[in-house]
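Supplied in structure tokens, the structure appears directly below.
With one protein chain held back, the other chains of the complex are shown just where they sit.
Each chain carries a letter (A, B and C) given by its place in the written order, and its residues are counted from 1.
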Amino acid sequence: MLTFDHVHFYYKKGQSVIENMSFTIETGESVAIVGANGCGKSTIAKLMDGLLLPKEGRVTFKNIDTSRPTDLDKIHEQIGFVFQNPEDQFITTTVMDEVVFGLENIRVPREEILNRLNYAIQAVQMEDYLDSMPHQLSGGQKQRVAIAAIVAMRPEIIIFDEATSMLDPQGREQVRSIMNELHRQGMTIIHITHHMQEVLSAERILLIHEGRLEFDGNPLTFFETATVADYQLELPFAVRLYQMFHHSTPLTADWKEMVRLQWSIN
Amino acid sequence: MVYQLNNMTVNYAERVALHNVSCTIQEGKWISIIGQTGAGKSTFVKVLKGLIPSVDGDYRIDQQPVHRDSKGQLKGIPDIGYVFQYPEHQLFETTVYKELAFAPKMMGYSSQQIAHAIELILPQVGLPEEILPLAPFQLSGGYKRRLAIASVLMMDPKLLILDEPTAGLDPVSRVALLRLLKRWQQQENRTILFVSHQMNDVAEYSDEVMVFDEGHLMGHYDTNILFLEQAQLLAKLGMSLPEPVQLLKVVEELSGQNIEVASCRERDIFEKVWSIWHTRSC
Amino acid sequence: MANTVLMGQYWETNSLFHRLDPRTKIVSIIFIMLSFLMLDTFISYAVATIIVLGILLLSKIPIYVFGRGLQPILFILMFTFLYHVVFTKGNVIWSWSFIEVTVEGLHNGIRFVWRIVLLILLASMLTLTTKPLTLAHGLEKLLAPLSKLNVPVEQFSLMIVIAIRFIPTILQEVDRILLAQKARGYDITALTLSKRIFAYIPILIPLLFTIIQRAEHLTYAIDARAYGNGKGRTSFKQLKFQHIDYQVGGIVIINTLVLLLLNIGGV
């Protein structure tokens, strides 16, 4: 239960970045946050994790207010946050230490750390790079490490802030399946992305426009009805295809499925 | 201009990032570079720009060996534009304005000329004027990206290298940028080297594609040939096809026939699929 | 560059000292150094020298590496020596205008220089056989009991780790800025030396800005991963005393005692 209650935020007085934003994300949901560049998505993510505090209104996680400094640790333990730029996230000098750092903080016992380290590193296929310096990896490898470091902590919520923007299609698919797996286990997934096909497979979409929440609901409904270009978005491939077929079959996230269905009807 | 690499090898400490790469890059083309994470794409384009000082191999521009210093190290090649994979690697000035003005100032333009050029470039990449006095690091991820691209476009280079320039851009800005680049490249006969993981964009905009795998250059293809005829190669290297081409494959499989299309671009494939569809349902 | 700083002076051999627990090394070196500060008599110097030579041999590190460590302070050593030689009053054995060389001066000069050399050799043992981050880790563990007294040992240790980790990052940052400038047609390294020094100044302010920015992100990163105040963290990399640590510890104590006795006995 993560709640924004009439949240306002600005970096500089007079230039508000988030305006009067209210929504609640229930435990176990998978939510995509979309919107134009500079509309405030990363700021929302930082507000969720208590790294920034609202200037007005409240952000609460399970009724803990992020503005109470004493409880902030609990929030950080329960909410994992993969930064937009993985380089900003790196604290230590090796890939292994990077994953272990968070685990030590949340007091995971030693043997368990090893298990989780192995699991996370294998999930992102970075086994060969355990002793490399995070800063000396390729762009996509950095993102993989950043993801592994958070996934290993097994928080209740993970916020992915464009965490797959530099992955190859296969890597994107892998991360997608990691997310699905975690979601199946009950984790809340919040995914900030510009990749519309990924948005389509979320359960819920929050559309941010100039610091305001513009739409909150089902992604399929959204793409069927909204004029996406108004929000600097495009239609996912599945929806483009759907339009080409003149809406003759119901829209689903899996477009291959849709084509087969179409074919069989005809 | 023609850029030529011969048996180029790059080592980072113990890791070989490029293996004996030889290639020729002709003028006036949009060449995309694809390959999995860690395949050596960024390393390859850095070599072309001369950003990696010690390389093993031969590099010529218009048949002339590229200038090296007394220690045999490569020097940056000034008339190539280079947009880094992470905009943070590129931005260093204290304000957006200074960032944009840096390159033209180096090239000796007057401050009026620079101000004018900045006025022109901002709308093209979709940056508002209000951000000019801000520090680059106060911008959102996507704005940083636009700024990084704009500051290189200010150089108006003959060869422009873009390392995943669309990562972090919102869809409308992404398409706008790609169209801007395409227009610029075609009208002014410039060369673009475009590193990307977005197969749809690669299929849509490029003339040629270079495929990398584990430090090797696996081939340099015409875009249509690569995506329409070399699907096995891509599959073998664990790379995926653009969605329109995947659609084509699905329809081929369903109809059990080979479908000829004009190109691997989405419009052409949709047109074809639509016509097959139409004939079937009539 | 990044790697050189992270490795510090570290020199890989498979010696006994490389296997020792960093805590043993730190404590032992402190003990030996303290005992060296009391060196006075000829025999005690001789014993100390033998101890240090023994340690050098055991470390299996080539001698020239130690020489390299002494290089930066060669000047101080020479100065100290000459100073004593010239300014100590006593039996003159050679003179030229107002300069007089005395026996006592030679004696003093050699003694002081010798002591400094011994201390430096010892100190470099620590850094040659231990990586900086291991050293920091050892230090944290040594100070751990203070944590109970509410001394922020963990945070202090994180400070040191960040400092070590960021020296290369900062040097990289300078490289990065130079590279970014190079990518846009400005190559500082192509300038002549005298011009280059001035060209570095405009880099300083952007450097300061990006570093302060880095600090902000790093704060977020550490907070976001629930570091809190660092209390009660588990520790994945553990340090364990082995037999060898006890043996070495014992030897060090005996050594120190011997030196002490020698001094007290005035031999």
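Here are a few things to note about the model shown:
Here is the rule we use: a residue touches a chain if its C-beta (ideal position, glycine included) is under 8 Å from a C-beta of that chain, and two chains touch if they have at least 3 such contacts.
Note that contacts and distances are computed from a predicted model.
Matching "ECF transporter S component", "Heme exporter protein B", "Na(+)/H(+) antiporter subunit A" or "Acyl-CoA dehydrogenase family protein" against the UniProt entry of the left-out chain gives the name "ECF transporter S component".
In the complete complex, the hidden chain is touched by one of C:A46, C:I93, C:L146 or C:M159, namely C:M159.
Of the candidate positions C:F42, C:F87 or C:Y246, contact with the hidden chain is made by C:F87. Residue-wise, the contact with the chain that is not shown comes from C:A123, picked out of C:A123, C:L143, C:L239 or C:L260. For the chain missing from the display, the contacting residue among B:A135, B:A148 or B:M218 is B:A135, taking the whole complex into account.
With the whole complex as reference, residues 5, 8-9, 37, 69-70, 72-73, 75-76, 79-80, 83-84, 87, 112, 115-116, 119-120, 123-128, 132, 135, 152, 155, 158-167, 169-171, 204-205, 208, 211, 214-215, 218-219, 222-223, 227, 229 of chain C touch the missing chain.
Keep in mind that, in the parts below, only the chains that are shown with their structure count from here on.
If touching chains are joined by edges, the resulting network of the protein chains shown connects every chain directly with every other. Taking each chain's centre as the average of its CA atoms, chain B and chain C sit 47 Å apart.
We define each chain's centre as the mean of its Cα atoms; on that basis chain A and chain B are separated by 27 Å. Counting partner chains per residue, chain C shows two or more touched chains at residues 3. Counting partner chains per residue, chain A has residues 85, 136 touching two or more of them.
By the touch criterion given at the top, residues 13, 49, 51, 75-76, 78-79, 82, 84, 89-94, 102-103, 106-107, 135, 137, 151-152, 155 of chain B touch chain C in their complex. The residues of chain C lying in touch with chain A in their complex are 2-3, 6, 133, 161-162, 165, 169, 172, 217-218, 220-228, 230, 232-238.
The touching residues of chain C, counted against chain B in their complex, run 3, 176-177, 179-187, 190, 205-206, 209-210, 213.
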